[in-house]
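In this view, the complex is presented without one of its protein chains, the others remaining in place.
So, subunit A:
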Amino acid sequence: MKMVAPVLTVLAAIILLWYGATVWLNSQWTYDQAARAGQEVSFSEVVVDTMNQKRPVLPAPHQVAEGLWQGVFGQKFTSKRSLVFHGWITLSATLAGFALGTGLGILLAVGITHSRAMDLSVMPWAIASQTIPILAIAPMVIVVLASLGITGLLPKAIIAAYLSFFPVLVGMVKGLRAPDHMQLDLLKTYNASQGATFWKLRLPSSMPYLFASLKVGVAASLVGTIVAELPAGATRGLGARLLSGSYYGQTVQIWSALFAAAALAAILVVVVGIIEQITLKRMGMVR
């Protein structure tokens, strides 16, 4: 409860700033319109007008809120104009990609911690893969897969996995290497096998690291999916919603989709956080 006041204060400040920016950015259009009609406008008229333009440069908060409300509750969930519909399309690809990326990241991390050769050969490539801008690679993947007849969820999931495997890989390598010398020596005195060392020591030690990187990974997955929905042709998903909004200058639509995506990201991170809490609590690692 102590956190509510500061959070609300910051939120209020942001909304205030936003309204200010709305007036400032949208007033030009109002003045232009008035000049064309040969009318004089007072400042208060300008303010009112900037709040309610059809295609504002920056929509006012209440316009975005209304756009969001309309998008979510204004129509059937199955409608092409429903944010729930598009959100679900994006979410399903995000989750598939996240699962794929997490699996790949964990597998590579296990390989890297158990084989010096893999450590030397895989890690540089993994790092290099993240230096290529996703915006450059996403359209290529989509086009190549489309030419093979693969469309829909899978190409997007692959892009999402491409972004999410890396944090998982890095976190997991760190986690699997977290056990100190003493803990490893202890198992050595039991003459424990590599397998036993992995299951009984390395894997449990890595859990806090894994969850920290899962939170980053799930957000990255969402970004990847949205980017993958941007290239021409996509008509479904929050990314497509962003793109079609910008084609037609529907700024309210763009911002509504943006906020829907942000809310989705927040929900995903919170869900991972809850699973983390439960798991670590069960393991006795949270007091």
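FYI, contacts are C-beta pairs under 8 Å (C-beta built on N, C-alpha and C of every residue); 3 or more make two chains touch, one makes a residue touch a chain; residues count from 1.
Here, contacts and distances are computed from a predicted model.
Name of the non-displayed chain as stated in its UniProt record, restricted to "Transketolase", "Aromatic ring-hydroxylating dioxygenase subunit alpha", "Sulfonate ABC transporter ATP-binding lipoprotein" or "Sarcosine oxidase subunit beta": "Sulfonate ABC transporter ATP-binding lipoprotein".
Within the complete assembly, A:Leu187 is the residue of A:Leu25, A:Val84 or A:Leu187 that touches the hidden chain. Listed residues A:Ala196, A:Ala262 or A:Ile275: the one in touch with the omitted chain is A:Ala196. From the options A:Gly74, A:Gly111, A:Pro139 or A:Pro204, the residue with contact to the chain not on display is A:Pro204. Not every partner is drawn; the one left out touches subunit A at residues 182-183, 185-192, 196, 200-201, 204, 207, 283-285, 287.
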